[in-house]
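Note that one protein chain is taken out, while the other chains of the complex remain in position.
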Amino acid sequence: MNSLVTAFHQFLQVSKSGNNSCGIILANCKQLGPKSLSGIQEALEQKSMGLQVNLAYDRNSRVLAAFLEKQNRSETHFTALQVKDVLQERGLLAGSLLIASFSESNQATGYTLQRMIQEVMEMAGFGEIKLFYHHLDGREDTAGSILLVNHDETVNEFLQIFLQQKGYQVTIAQDGMDGVQKYQELIPDLVITDLNLPIMNGYQLMERIRQQQEGPASKIVVLTDKKLEEDVKKSFALGASDYITKPFSPVELAARVKRLIS
Amino acid sequence: METPLTLAMYMLYGLCGVAALGLMTLFVLKLRHIAADKREQACLEKYQDYFFYIQAYGEEEGRLKPPAGDLTLGEKRIIQKKLLSLLERFTGVHRQRLLDLCEDMGLIEMDLKRLNAWWKWTRVDAAYNLGMMHAKEAVPGIIRLMKKGDSDASMFILARSLAKCARQEDDLREMVKLLVVHRQNCHPLIVDILGDSQLDTGPLFLSLVREEDGDLIKVGLIGLTSHVQPGMDPVLHELVDAADKEVRIKVAKLLCRDIRYLTERNVRHFLSHPDWEIRSVMAKAIGELGLSVYIPLLKRAVKDPHWWVSRNSTNSLAQLQVEGFRALCAILAEERDSRVREMANQVIQKELEKGKFPINDREQQMTYQQKLHYYQEWSRKTLKTVHALEK
Partner (left out) sequence: MRDFLLYYGTFAIYYVFVINSLYLFIMLFSFKSIMGILKNSVYSRYQALSGSPHVPPISILVPAYNEELTIIENVRSLLSLNYPEYEVIVINDGSGDETLNVLIEEFKLQLSHHAAVQPVLNTEKVRGVYYNPAFPNLYLIDKGNGGKADSLNAGINLSHYPLIASIDADSLLEKDALIRIARVYMENPEETVAIGGDIRIANGCKIEDGIVSEIRLPNKFLPMLQSIEYLKAFLGGRIGWAAINGLIIVSGAFGVFRKDYVIKVGGYRGGYPGEDMNIIIKLHKYMLENKLPYRVAFCPDAVCWTQAPDTWKILGSQRRRWGRGNLKNMIEYGKYMVLRPKYKIFGLVTLPYNILFETLNPYFRITGLLALIGYVLMDMTNAYVLLIYGALNILYGFLLGIGALLLEEIAFRRYPRFQDIVKMLFYTILMFFGYRQIGVIWRFLGHIEYLRNNNSWGTMTRTSWKAEEKKTMSSLEVRG
């Protein structure tokens, strides 16, 4: 059995925090000696200003684990950033990181940890930080597929992160033409589109989608700057289920998306 | 003849010097820009994971943490740019988290200091950033800048920032007054700027309509068109006969949307108003609100000397279903003025053209048939008269 699991059980016993949240960070690294390990621990505590970090290292799989008590998801992720920085500074990072957060630490079992270890060893890429999904969190594997047609890169990046976290599969198209193509390939559950798109505007996109409806209809949500009444009317006439103006509240958007897809 | 030529020689030397100076400035500027771009790219890459973090956890409880370690001023500015670009796109919980983060990173403090810088454009920069960060502490500073500043376009940048930062209606009112002082008639722009504010601007518009200053009234009126407020009616009724023509027209537009106001007396009053714009607005409203009872008045309005009144009247008649259509045919039959007949004919043709496309609604089909019937009756009548005349 992996030495990390043992260390983890120890950690759970010591912390006695059965009902508090805890976070786990796993990182692929190069060979670490005990000195490097303590060096990393020091550096981390310095960076995070007094944060208690329990480190453990398994020589065989070369995986470094950090167990954090009373840290929710975002704090865990933030600490992961420090871990990555420290490892990179010392040239010890050899792959990617995997993080997980449990709202009650007794949900985390040795079995989960072993699955995590396996996943992190299989992870490709270098320096990526991935989130580990586990069913206990109450999230389905894929809540649905969404096609996002928008020219604004900032919004696209954000919505991809935001919606993927919620379990949706998000595809992005930057203009109307691309949007139609991707729609035909994917037939997503929901389309979030802007009205002002290069090459082919949002209205034409909606019409094309309408023409292609064969099976169950894809829902369309319009996310746009345009605040004129005619645009609202026209969008609904072309089959949009919702019309959201920018600036928008992501939480509200998520709620509406959930309602439409379910 | 040497002197003018020596003058030319000196000019040449002078020009060479200035050109060299200009060339150096240009190159230095260009190189600095390129270096700054590179730095920005590097910084954005360095903090990519951090940006993922702030975008992914906006919903969690607790504030977002500022990036660990010491940040140089340049790095702070670049991160601020990214934060601002996110801030302008979101509202709700996510925005609040980002705003808290800006405060925690000391960005608000940084820009508050820059608000007192000696170079005008640094001040404008700072005011803009503070506006994007919705910093309520910036309100007095920005008001001060607006009061002493000049009336060029930076005024509007300051005004928008003020609108975003303001937490009290009085501050917004102050902003409107400061803008209006320059008498630039930019009322729609002012209303648009006020739209950026997070306060409810309805009551503000209502109070502006009660002011003495014509410009303030106009701002209020434009605002009221999109933010209908209870209790605005008595004020509007008073303003109907305002001295300022623009005020009258805007009030008329607002009132014409309210069906309770459109009594016969008021409709007559507007349709015979000296201002053609008001007549035109009234004519259009009758059609949009479906007030068939005023068809006879519309028939008369079609003969109005002003083109737009005439056109809106004919269009309104077309909107008033069969009754209106009949009136249009009657105009064709009775009117002597060819211009009026031509206009009525155009509208009639447009209605009849709709028959080219398949009509699914049964009721619509029936109305269309009736219209066609009236039209054919009319054409038969005129043909008869023509034949009679020919004989």
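Labels for the chains are A and B, by order of writing; each one numbers its residues from 1.
By definition in this document, a contact is a pair of C-beta atoms (placed from the backbone, for glycine too) under 8 Å apart; a residue touches a chain by one contact, two chains touch by 3 or more.
The shown structure was predicted, so the numbers you read here are calculated from the model rather than taken from an experiment.
S.K.: Write down which of A:Gly33, A:Gly125 or A:Pro198 is the residue touching the left-out chain.
M.R.: Residue touching the absent chain, from the options given: A:Pro198.
S.K.: Specify the residue from the set B:Glu137, B:Asp192 or B:Asp233 that touches the hidden chain.
M.R.: Going through B:Glu137, B:Asp192 or B:Asp233 one by one, B:Asp192 is the residue touching the chain not shown.
S.K.: For the chain that got dropped from the picture, name the residues of chain A it touches.
M.R.: Contact residues on chain A toward the absent chain are 196-201, 224-231, 245-246.
S.K.: To test your reading of the contact rule: which positions on chain B touch the chain that is missing from view?
M.R.: 1, 4-5, 8-9, 11-12, 15-16, 18-19, 22-23, 25-27, 29-31, 33-34, 37, 88, 121, 124-125, 128, 152-154, 156-157, 160, 184-186, 188-189, 191-192, 195-196, 222, 226, 307, 311, 343, 346-347, 349-350, 353
Please note the rule applied: only the chains that are shown with their structure count from here on.
S.K.: How many Å are there between the centre of chain A and the centre of chain B, using C-alpha atoms for each centre?
M.R.: About 38 Å, centre to centre.
S.K.: State the interface residues of chain B toward chain A in the complex, per the touch definition above.
M.R.: 49-50, 52-53, 55-62, 64-65, 68-69, 85-86, 88-95
S.K.: Would you pull the chain A residues touching chain B in the complex into a rising list?
M.R.: Residue positions touching the partner: 47-48, 72-75, 77-78, 81-82, 84-85, 129, 152, 154-155, 157-158, 161-162, 165, 246-252.
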